[in-house]
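Here the complex is missing one protein chain, while the rest keep their positions.
And then subunit A:
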Amino acid sequence: LYLSSKSNMAFTLYSLIQAVILCVNAVAVLHEERFLSKIGWGVDQSIGGFGDEPGIKVQLMNLVRSVRTVMRVPLIAVNSVCIVLLLLFG
């Protein structure tokens, strides 16, 4: 449904789900060896700070690593479903 009231970005829940799937896919394709280690975001480089509050970079690296670990298998299923739906319904 592309009907939109004039000066508004018309959001539906479906477009939110699409955006979330695209973002999670983008995080999931960041390869550990080829890319993240090269820019200093690898797994072995995050055990730096021993203070009780890790820095922003460490938190981001942890977030990337956990998203990649957790969402690897569900993303296969979700992407397959999306591909089939887009092929059938355009």
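As a working rule, a residue touches a chain if its C-beta (ideal position, glycine included) is under 8 Å from a C-beta of that chain, and two chains touch if they have at least 3 such contacts; residues count from 1.
Basically, contacts and distances are computed from a predicted model.
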{"item": "Per UniProt, the name of the complex member that is left out, chosen from \"Translation initiation factor eIF2B subunit delta\", \"alanine transaminase\", \"Importin subunit alpha\" or \"Protein YIF1\"", "value": "\"Protein YIF1\""}
{"item": "Contact partner of the left-out chain, one of A:29, A:60 or A:83", "value": "A:60"}
{"item": "In subunit A, positions touching the absent partner", "value": "1, 3-13, 15-16, 51-54, 56, 59-60, 63"}
